[in-house]
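Worksheet: one structure, shown below.
Heads up, one of the protein chains got dropped from this complex, but the rest are sitting where they should.
Chain nomenclature is as follows: A and B, assigned in order of appearance, with residue numbering initiated at 1 for each chain independently.
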Amino acid sequence: MSIFNNAALLIGVPLLFAFSIPLFGLISKQLTKWVTLLTISFNATFSLYILLAHKYPSIVVMGNWLPPFGENLYIGPVAALLVSLISVMGLLIAIYNLWSIKKGDVTRFSVLFLMFTAGASGMVLTGDIFNLFIFMEITGISSFALAAYGPEKRALGGAFKFLVVSSIGSTLYLLGVTLIYTQLGTLNIAEIAARINQTTPGLLTFAGVLIVSGLAVEAELFPFNGWVPDTYTGAINGVSAALSGIGAVSGVYALFRIAMTVFGKDGTYVSSYGNLNFMAVIAVLATATVVIGELSALTQKNVKKMLAYSSMAQMGLVAVGLSIGNELGVYGGIFQLVNHSIAKTMMFLILGVLVASGVGENIDDFRGLWKRSPFLSLAFSVGAFSMLGFPLFGGFWSKFAIVGASIQRGGWYDFIIGLVLFASIVEAFYYLRIVGYMFSSDSKFPKLKTPWTPTIPIFILAVSIIAIGVFPQIVGTFSAQAASEFTHKMSGYVLNVIPTIAAH
Amino acid sequence: MNSNLIWLVFTPLIGSAIAAILYNYKFLDRLITFSTFAITLFLVFGTHVGQTYSMNLNFMGRMIPLSWNVTHLSIFMLYISIVFGTILTFYSLMDRSRMKGFLLLLILAANNWIFTTNDMVGFFFAWELMGWASIVSVLGGRKERKSRHAALYYALMSIGGSYSMFFGLFTLWRLTGSFSISSNLAYLSSIVGVHPWWVLGIVSLFFVTFMIKAGIFPFHTWVPMAYAYAPDTFTPFLSAVMSKYGIYGMLLFLPISLMEKGMPTVFGLPWVNYIFVWIGVITAVLGTVLAFFQDDVKKLFAYSSLSNLGYIVAAISLFTSVGVTAGIYHAFNHLLFKGALFITLAAVISRSGTSKLSEMGGLWKKMPVTFFTFFIGIASAAGIPPFNGFGSKWLIYQSMIKQHLLFATILLFLASTGAFLYLFKAFHSIFLGQLSHNYDNVKEVPVIGQIVEYLLMFAMIFFGIQPGYILRPVGLIVKSVGLNPLAVMGNGYVTGMFSNVDMPLIGWSLAISFVFGFILFFISAKHKYVSQEDNYTAGQIPQDWGLTPETYQFSWKFYEPMEKLFAPFYRIKIDGFFRGLGDWTRITGSAVKQVFVGNAQIYTLFAVVGLIILVIAGWVA
Partner (left out) sequence: MMFFLKLIQSIGVGALSISVGLLFMGIGRKITARIHRRYGPPAIQNFIDVFKLFSKNSISHGFAYDLGIIAGTSALLAAVVFLPVGQINLFPANSSLIMILYLMTMAYLGMAMGVSSSGNPNATIGISRALTMMMGYKVPFAAVIFSVYIFARTGSLTNIIAAQSGGLLNWNMIRLPFGFIAAEIALQGMLGEKPFDMAIAPAEIASGPMVEMSGKYLGFGMLQHAVGIFLETGIMVNLFMGGAPNVWIFVIKQFELFFIALLVNAILPRFRVEEGVSFMWKIPLLLGVIQALIVVL
């Protein structure tokens, strides 16, 4: 276990390089992109090694202070899977950025991107709710700046909205954390989790409401997700990809880490302490998010905006899956998180390539794309089909599991999943409409020349979608472990961090 | 353990991957599609009833057993679908429509999986796979815009259907903890006496899916659009094979009705079955009535498919020996003649470049082989003995009469008579009458197409005269679902309840009387051939008033009196319901979109309001 104290490098190395990038920038601006790439590829390699060599669960103790007294990182199945996902997505987006980020302040972009990845990794790894806040802020602030990056004016507007809403979120979260600290005198997730029932229920409920609301901002749940469409649309495509492929992952993780591990009460279906069942609250918010997101995307003519709404709706679906609270539901939710991250990242990257080649963002511009660029349109269709949960693509299995878990739970979840499936039909309409446009033959325009650098990540992502679709155990094995961690709060998390603690 | 079952699924998948890579080389794509179909056919030769296979899929955090089980029904469906698919893909080698071979292979994989699987995970996977592959296949018809709309419409219905099955299968899973189809069915059968309403609810979730896929009233609205605007060579598969998936699914669940005790009965039928008989009858009549007035020939035959599917549903819903025999037999017959008809239509459309009946005419002189195939096809479809459509229709009437379902039978008879009307309309408007000068250079289909057409002609006559080759396997299926099979006296007989029909005898009778007819024709006075313009026109010269072959062809408003008669029924638009639902959703979508006003203050307000609501909720709780 000891060598994995080095897992702190997953956060430390990117941060270190992030701050030293201006030095590289003095040599060459282009060099900074390569530094970013190499740093993140270190992260990716290391996290994949942890994941695949099964070097978890393990805790990383800072300064030899054992938890609950010291700060710690905890690499459980969830963290291992998600940090790998974040790093790999970061790596692929960094490859894309080699090609896409040419003009403007490349150095600063690289700094921000590294910070963003480091922050997101930190959110997933940390075992401390205050550190979670800090990493959330790192992620948040770097993402505002990233979202504002680029020549377009709308980027600024989007970033500003994100900034405002996100600040409110962080504040609420911090307030909630403070309330809990006043009650329990600790910030360690494991310890709070073990002692959560010692708090005053009313106060706990209030703290929970604050925390859930705060985290719902990053997790893109309605009504805290107003920033999503404008920010995603405004940002350059690489950043949109990062926001949906990385930022949202850490956001959802944080939300459910708090709701399921900290506030959670084990049972057949995880519920939460306090007067209010936060799992149910999240379920309702998530359902509203799915329905509103899909309906808003329905009439959208701008593909990028459509993807943004779809992103929001998909995060809602992930949250629905996780909020079911049994192993199958969490399994489905995590699986869906991975699928969505892969597919949406890919679609934003494709959009980036298309926009750079002079194809517009409007749905009409996609007409006849199949003839112009078979690879990109095929990859886009693969992503869309995965979103829709069509078999042979990754999304099928996760949707299958989520629906299965909902119906297994029954009761009011039948209604929730009914609404979600209705929204999915809506989703099918707008995605298949794009696919239909792409496969129509009336293209007056010449063939597109696709640069090879960005096709690498797109190709890898497309292949991985199909690979997951054919062999669901690629992700399934890990998400099953993750589900076990999330649904067994004591044995899955708390006792791994603080073996000596007694359950209360 | 028979691993060839899993190869039935994997071979097409691999073929599909190869074909997809070679998609740009159209001929190679088609060639691989054809060879994969042929290889799969060989694999089916090695498949026998009773073979099973199972494997575990590491999924949902546990081992999910996937199992395969070959029943009589599955082997029958496998044979008919794959043989037809092989013929179709052979035809498609020379064809110019934009059918995508690799998607057809995906459908084949799903096809084999659906027919052999014994677990609902595999069934659902394959069902959805078939769904999306067919949705994308519908794209790329000759009319881009329309085919896109059709594909979307079909997609929404199809996905809606899958979601209904989603609910059904997981509800069963919740109840039994198993995904196995056979054990779930056994469970349903065991509780149907105790909780009939529960069983009814669960089964109807599945039935909605099957009805949508088979295009049964009231979910038939996608059928004409998708059939009409799909690529011409894909439509035969859509109509002949894919509509049968729904029938297959229904046949899986119908045996439960045997156990259904304690439910009220009508005419000796459980009332649910009775309702389904009527749904079938309504579908049959509706398809017929709407088919009269179509000007697009593929749409016309789409409605015809609808009508035939109605027959099948009506027959199998009776769930008596005759009914099920007749239903499956008709499913086969429909596959054969409708497949043949759609293939000839593909040939005609590829040569003439139009699918409008009012723009064709007189093509028999140019495409004689296609003409004869089409002729035998409509004779089969109209149920004329000794061609292949007769036996099943005859059995369907008997099965209905036996249950004293008189009005349903009369309506089915009406549908059948009507079928003759629209079939003749299509026949006349395409092949008979005046040949337009636009088609002076039209040629017969290439040799490959002709081979296929001869083959189909032979099959329609052969299975008409020798129904025993189909009725025997159908008898085995009927036995396997727990009913008494009809006696099969010989290969040539269709054995009914009231009498038998000796098909070869009819064949002989026709052949001999034709010989006499020809003798009389040739020994009597000579005839000479004249051109098509050489008509009786009451002494006038048509060219004087600028009459062209196109204007001299009677094909517009062919059955105008009928149109007047049925006018009141056209006001009922089932389609309108779904469209209304769509419009409503779109309007709601536009309204909901306004939530995201693009103003940071409003978003902040949202967050604050959300927080306040949560706080209040926490307070109250």
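In this text, a contact is a pair of C-beta atoms (placed from the backbone, for glycine too) under 8 Å apart; a residue touches a chain by one contact, two chains touch by 3 or more.
Since the model is a prediction, treat every value here as computed from it, not as a measurement.
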| said: Using the touch definition given at the top, which of the shown chains does the missing chain touch? | reply: B
| Residue, one of B:27, B:514 or B:584, that touches the chain absent here | B:514
| field | Identified contact with the non-displayed chain, of B:404, B:437 or B:479 | value | B:404
| remark: Across B:24, B:524, B:543 or B:594, the one contacting the chain not displayed is B:524
| request: Could you list which residues of chain B touch the chain missing from the display? | output: 362, 364-365, 368, 371, 375, 378-379, 382-385, 390, 393-394, 397-398, 401, 404, 406-407, 409-410, 413-414, 417-418, 420-421, 424-425, 427-428, 431-435, 496-502, 505-506, 509-510, 512-514, 516-518, 520-521, 524-530, 532-536, 538, 549, 552-554, 558-559, 561-562, 564-565
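The definition used in the following text is that only the chains that are shown with their structure count from here on.
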| If you average the CA atoms of chain A and of chain B, how far apart do the two points sit, in angstrom? | 43
| query | Hey, which residues of chain A end up touching chain B in the complex? | reply | 157, 160-161, 164-165, 168-169, 172, 205-206, 208-210, 212-213, 216-217, 222-224, 226-230, 274-276, 281, 285, 292, 295-300, 327-328, 331-332, 374, 381, 385, 388-392, 396-397, 400-401, 403-404, 406-408, 410, 414, 418, 421, 424-426, 428-429, 432-433, 435-437, 439-442, 472-473, 476-477, 479-480, 483-484
| task | Under the touch definition given earlier, write down the residues of chain B that touch chain A in their complex. | result | 23-24, 57-62, 98, 106, 121, 124-126, 128-129, 131-132, 135-136, 139-140, 144-145, 148, 151-152, 155-156, 159-160, 163, 166-167, 170-171, 173-174, 585-586, 588-590, 592-593, 595-596, 598-600, 602-604, 606-611, 614-615, 617-618, 621
